[in-house]
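Below is one structure, written out as structure tokens; comments come after it.
All protein chains but one are shown at their positions in the complex.
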Amino acid sequence: MSNGAFPKIADPTLEPELIRRCYQSMITSRVLESKLSSLYKAGKIVGGVYLGTGQEAISGSLGVLLKRGRDIFSPLIRDQAGRIAFEEDLLDATRTYLGSAQGPMRGRDGNVHRGRPLEGMPAMISHLGVGLSLVTGMLLARRLKGALTGVVGGTSVGDGATSTGSFHEGLNMAAVEKLPLVVVVADNQFAYSTPRERQFACKSLLERAAGYGVSGFEVDGTDFIACLQTVKQAVDSARAGGGPQLVVARLLRLCGHGEHDDASYVPPELRDSNLGRDCLEVARAQLLDMGMVTESEISAWQDEATERVQEAVAIAQKERGPDPYQEDWRATSTSGMQS
Amino acid sequence: MPQVPIIMPQLGESIAEARIVRLNISVGDFVKGDQEIIEVETNKATMAVTTLCGGVITEIRAAEGVDYAVGTLLGVLEATEEEIERTGAPTMGPEEKTPIKDEGGDEENLHFRTSDQSYEEPKLVEPSIKGLPVPAGMKGANYISPRMRARMDDLGLRGADISAIVGSGAGGRVTVNDLESFLEYVEEWPHSSASSMRLSVADAMRRSWTRPLASVGLPVPLDQVLEYRSRQTPKPGLTLYVLRAFAIALSEEPATAGFLIGEKIVHPRAYDIGVAVQVEDGVMVPVLRDVDKMSVSELAVRYAELVSLARERKLPSEDAQGGIATVTNFGTFGLKWGTPIPLPNETLILGLAAGIKTPKWSDEVGAFIPVTETELCLTFDHRVVDGGGAGMLLQRVGQLLQTPENL
Partner (left out) sequence: MSLTYIDAIHQAQAELLRDDDSVFLYGQDIGAFGGAFKATKGLKEIYPERVLDAPISEDAMIGLSVGAAIEGMKPIIEMQFADFSSVAFNQLVNQAGTHYYRTGVPVPITVRMPCGGTPGSGPFHSQMIESLYGHYPGLVVVTPATVSDAYHLLKQSVNLPDPVIFCEHKFLYRWLKSEKIEETNLPLSKARIVRSGKHATVVTYSAMVHEAVRAAEKLEKEGWEIEVVDLRSIKPLDTDCVISSVARTGRLLALGESFPWGGVTAEVVSRVVAEGFHLLDAPPMRLNAKDTPIPYHPDLWAAHRPTPESIIQKLRELLSL
């Protein structure tokens, strides 16, 4: 872990409150994910637990810069920080992971496959890259309804998803329609266990932007302030009518693909490189340095997060799962469409 | 205090079991929530089992170096009510000290699934039925479609009931329309209800009639046996002498009484032979056991018992089962010949006609002399027996009847 140089100048366009809120979301995310991992290892969560350790800065930046109720945020697998920053209720997470019938997915889907589509947060499916066209469609609808002004749609993918046809079709389509789509690519070096050199041949995924005719940004994903600055630039540009934006964040996933995976395929020298820095620690140092938070504030945020997480887990854990005998087993909203 | 289970978690989508590498706890240890207490190893990775809440370890059921199935109860920790409320951790039932079952955890607890250690692939089994069944034709007079069958079931009809109907369907099969018009046609005729005895005889005869049955007859003199019988006290019935002779003749040629199943002739296990007894509105067939090994006088006692039970309709069902052939004496009705039908599970039935005194030319005496003669009538399944075999069988029965003292 290196505490290399990072910008110490506070960006005048970044409101301190936004920075603080983002950092707090990152802390809460880390605490929640650590608890989810523990519940998995105690046999309480089935299926899998997928963490965003090391990706909180870039995810949180996108989430915090989008406004719930106005913007659209289509998170992917490692976006717990972004979800919290976008004001997703912690209960949505714990209920979905623990299979509570009262969660937004009611036990019909689990873990990271959750959302509230009517509140601008679609529920991801496992197939990668499909979120780009989905958000494009949501933005197109806003435009057709005359309600696009000031709206941005953000979505995240990893480097692996950029290899799919869906990613290409979606980004190209958004570019053709010049819609305010912000795509954040967390280039986290591995798609499950496959290293990026087996995923794509260009030097940086940033090069792709020009091909699609969209604006491109590249950022050190471990550098909290840089992430916020870059994503803000992209979001502002989209909001101002600049069309789709591609943000590539270089970082390292600091956990396995899921909690069943010990990531033994990651070489130690990569962990020790700048890419392996923990963005949370970088953020902490940056904020303390800028005098934006105090040690005791951080400690209080940490305690608050622990308490909120514990409460969300306790509530969800005490709730019943779905009852197969009460389930309506209907896949369409209209009755009589299944026979 | 509430007990919280420590179980083997599902550490990966295809993981069925994991090995315990190290136990970091002992009974009596205080643990915190989310503490990593057991190191486990799957074929994919090494990881830790954590606690669901804080408390005291009260039981450890697992050992290092051993594989445990996902969901296995590895141990128990005791927590305070407050801790349970705070964490929402699942418990093993309020204040119960012994809810733990052997292996596999607590089935009562909704939160935990148990799974079997592993699933052994079953060995391949031989099919119980080999070869293809005979293909059923879907046209022709014998074919009854599901639709026709359903209508017949509605009306309680069997295949034989519709034999009177000329079919207008494909290959002459009877259609539902044919059936309906026939039923309309007979609607106005006088009718009565068939008794259950009648229906069961009808059913047996219908089943039997699915086979190619043929009948032959042989005149046999009865004077010897009648003379011998008149000297016995009590006098056994003539039927019993025929029965006995029949059994001996069959035991000499067992295949004659066999029945055909596929490519096999199934031979008799014992010479148990039935005797048809006329009862009200039907026929019953009590079976006499091991007729080849018993004398006529021995048979007479058992026979009297069975006939009287049959007439009173009290014949136990086991006494009406297992025969290999039947003897029927329709001579008591004065009939000179008949073509009786064997039971569906038997290949042969031997009919005994009336003994009639007739003049026969005797070369010895040089004149007509009176001879009491009967007709032995045999009906057989022609798939199993031919006319020649049937004739020889009758000849042998007739021959045995000429030495009644040996019967």
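In this document, chain identifiers A and B correspond to the written order of the chains, with residue numbering beginning at 1 in each.
Going forward, contacts are C-beta pairs under 8 Å (C-beta built on N, C-alpha and C of every residue); 3 or more make two chains touch, one makes a residue touch a chain.
This structure is a prediction, so every number in the text was calculated from the model and none was measured.
The chain not displayed here makes contact, within the full complex, with A, B. When the omitted chain is restored, the residue from B:K32, B:R149, B:K293 or B:R313 that touches it is B:R149.
Note on the undisplayed chain: of the listed residues B:K32, B:K139 or B:H267, the one touching it is B:K139.
Among A:Q80, A:T94, A:N111 or A:S133, the one in contact with the hidden chain is A:S133.
Although one chain is not displayed, chain A still touches it through residues 104-106, 108-109, 113, 115-118, 122-123, 125-127, 130-142, 144-145, 165-166, 169-170, 172-173, 176, 330-334, 336-339. Touching residues on chain B toward the chain that is not drawn are 138-139, 145-150, 169-170, 175-176.
Assume only the chains that are shown with their structure count from here on.
With centres taken as mean Cα positions, chain B sits 67 Å from chain A. Within the complex formed with chain B, the residues of chain A that make contact are 34-35, 38-44, 46-48, 256, 259-262, 264, 310, 313-318, 320-321.
Across the complex, chain A is touched by residues 6-13, 15, 33-34, 36, 42, 44-52, 70-71, 85-90, 110-113 of chain B.
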